[in-house]
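All protein chains of the complex are present and in place, except for one that has been dropped.
Order as written gives the chain letters A and B; numbering starts at 1 within each chain.
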Amino acid sequence: MKILVGIKRVVDYNVRVRVLPDGSGVDTEGVKMSVNPFDEIALEEALRLREAGKASEVIVVSAGGDECQQQLRTGLAMGADRAIQIKTDGPLQPLSAARALLKVTEREQPGLVILGKQAIDDDNNQTGQMLAALWNRPQATFASEVVLDGEKATVTREVDAGLETIEVDLPAVVTVDLRLNEPRFVKLPDIMKAKRKPLDVLPLEELGVAVENDLAINTYSPPPQRQKGIMVETTEQLVQELKNRGLL
Amino acid sequence: MSEREIMEYDVVVVGAGPAGLACAIRLKQLQPDAMVAVIEKSAEIGAHILSGAVIEPGPLDELLPGWRDKPPPVCVPVARDEFWYLTATGRRRLPTPPQQNNHGNFIVSLGALCGWLAPQAEALGVDIFPGYSASGIHFTADGAVGGVIIGDMGVSRDGTPKDTYMQGIEIHAPTTVLSEGCRGHLSKQLIKRFKLTENAQPQTYGVGMKELWRVQPGKSQPGLVQHTLGWPLDSATYGGSFIYHLDKDRIALGFVTGLDYADPEFTPFEAFQQMKHHPMVKDLLEGGEILSAGARALVEGGYQALPRAEMPGALLIGDAAGLLNVPKIKGTHQAMRSGMLAAEHLAEQSTASGFDARLKSSAIVSELHKVRNIRPGFYKGLWRGLITAAIETITAGKLPRTLTLHADHTALAKVTEYTSPDRHWGARELPPRDRLASVYFAATEHDEDQPVHLQILEPDICTSRCTQEYNNPCTRFCPASVYEMVEDADGQRLQINAANCVHCKTCDIKDPYQIINWVTPEGGSGPNYQNL
Partner (left out) sequence: MSKILIVAEHDGQQLNLSTAKCVSCAQKIGGDVDIAVLGQNVDGVAAQAAAIGGISRVITVSADHLEHPLAANWAPEITTLAADYSHVLAPSTTFGKDLMPRVAALAGVNQFSDVMEVLDERTFTRPIYAGNAIIKVSAAAGSLVAMTVRTASWQAAAGEGQASIEARDASHADSGHTRYVGLKSEGGERPDLQSAPMVVSGGRALGSEENFSIIYQLADKLGAGVGASRAAVDAGYVPNDMQVGQTGKIIAPDLYWAFGISGAIQHITGIKDAGTIVAVNKDAEAPIFEVADIGLVGDLFTVIPELEQLLD
């Protein structure tokens, strides 16, 4: 069984993102770019499944310009067998990304597609679910445990009410949450090996997918700052104030 | 523990700063078949680099002709120089010293410049490995340096392996090039082991702190280079500020203090923050915001303190070799030139042997010889220093005298023997509020579940002798609030907030007992400087 893992190149989580003064976007000049951390967890899970003999091949796929090859190489260095770049210039909104992934899925016929639950740049949390919808296959989002058993997978999901367990037939789409695993460090010699692993480039047009970014981003602004509130003198006043606000 | 995996290279370079990258690039230009690896502890190339920086373009012209057509991301030609003497509220223009004439130079972000050099090195076939610490030396059977040992990753605070544990590999190479910058921890070990400073005077240092600001539109005058002396320092303390006006309403400003200051109560970070409140600077910054901030120690010893730059199997370049030119306030051109010279030497000789003689007879060192007496001239205070500087400049260092240096950690006075002068420091309004807030702008990050990388060799001294004699100066000289004396249920103790560390090495240098040993944390840890 093949596992397809979607990875996205994003501004590193350590970077303090800043809105440009003219509101046209965020300042990405000279900032560190990384594999989306949730996607790293997705890849780690795929690699563990392969190492446990549950999968035969792990393929990483990313959509973007040639710069995303850097992240694909990171995926290969972590242990993926090969990589696919869906080559496209501009950003893809989730529906187009899901359509492109669907095409790759049709070509590769994976038993499992694993993605991060969301990318830490646009925080959309849509692509995995959309792929499952277009593919008409099961989805298991927010996974904190994935158990493969023949033609089905049992997935524990981190939902607001606790831990929900569902069973899905394969092929299926799984999106992963933070607590699923802790991704491995990349071994230095594996960086060199990754340079020789296959990386196929598939232009988006050749996949027959049109870029349809139907949501227009008009302006970016910094988040509102918290303001200084009131000071109280005594514990009684504090409790009273909280009661007045319906918080106690 | 299993045998470490080994990778073999012809040359392994430790540190992807301007020296290391210039060396790697030059080597591949001269010997395309040479296998060259560059190890860098920061997660991204340039993320641990902090410098002013005004650079001389000469070495870049030699190394990468045509670079001006594709310049690094932050690169503003110097338009004019200003040199000021400050008092608490006033200022007086001084003539710009000839060493600081920056006509034809460029204001850059050295971090961004390194980030721009790295892919050019990779295009030549250099293997660059960011995110890996060279934590130890591999020695060959005959005691020569045979390469480096990469630090283990996934080790918990108490030293036990975590689930993610990964043993570091060894990189073996006939020649190891140490370009760790000022006070690199491998360089420090090797300098001691091979007695490389036997015939040199003690190295001396400064600590530089820098902030990158976006100011209100129109306030920045791109290309303006300003330096100041005087306030907020007293005349016994060496140091000064730089204010470099960049494009896009950005200003890089910083403050350098000689680490030979005597006052045990002195806080370099506070001096920097005070400087920002001088009317000349405050007007510039008000209404702006900090984009990035950090700190880094620099070498100031110059000619007298130069270590022997070679040992069996390894050589030193750049600030690791002590090559910064203090009167020019520049080290980048020296770093790159020494890296290129090392590459030329290795391409011809295939051995470290003979490099020191070659370096010492080069223009790199003669440039330092000319200005050798300027920095120690300031040991007697600002005014006598300026006079010495004038004499040494006029005579181009030809006077038959060489002033001696003293080690910085011995310069600190005991609290009972020193009264801090009134420096006329006032209340502050501009951010950052304190060092912890400053660290936020350094975006420094260390997995907290890893061994503390600031080793205290004799912890008992901290709460006994040091408290009495120096009032724990580590809590003040560290620009990142790593060291705190905490009073809790168990009494007074030293708390080391290792996760705040910005890898500046000041503690390793200035601690009066020399019991702080800075070692590399897990690869990829540390500050994430943006355009510093």
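The working rule: contacts are C-beta pairs under 8 Å (C-beta built on N, C-alpha and C of every residue); 3 or more make two chains touch, one makes a residue touch a chain.
The structure presented is a predicted model; accordingly, all values stated were derived computationally and were not measured.
A.B. asks: Shown chains touched by the missing chain?
C.D. replies: Displayed chains contacted by the hidden chain, ordered by label: A, B.
A.B. asks: Looking at the full complex, which residue from A:Gly53, A:Gly150, A:Gly208 or A:Gly229 touches the chain that isn't shown here?
C.D. replies: A:Gly229
A.B. asks: May I ask which residue of B:Glu3, B:Asp142 or B:Asp488 touches the chain that does not appear here?
C.D. replies: B:Asp488
A.B. asks: Using the touch definition from the top, which of A:Asp121, A:Glu182 or A:Asp200 touches the missing chain?
C.D. replies: A:Asp121
A.B. asks: In the full complex, which residues of chain B touch the absent chain?
C.D. replies: With respect to the unshown chain, the touching residues of chain B are 433, 436-437, 439-440, 445, 448-449, 486, 488-490, 495, 497, 499.
A.B. asks: So which bits of chain A touch the chain we can't see?
C.D. replies: Residues in contact with the chain left out: 11, 16-19, 26, 93-95, 98, 120-134, 137-142, 154, 157-169, 172, 213-223, 226-239, 241-242, 245, 247-248.
By definition in this document, only the chains that are shown with their structure count from here on.
A.B. asks: For the complex, which residues does chain A have touching chain B?
C.D. replies: 12, 14-16, 18, 21, 27, 29-32, 182-189, 191-192
A.B. asks: Considering the complex alone, what residue numbers of chain B touch chain A?
C.D. replies: On the chain B side, the touching residues are 5, 7, 43-44, 46-47, 73-74, 109, 111-112, 115, 127, 129, 131-132, 150, 153-154, 163-164, 166, 169, 171, 214, 217, 249, 291, 440-441, 443, 445, 528, 530-531.
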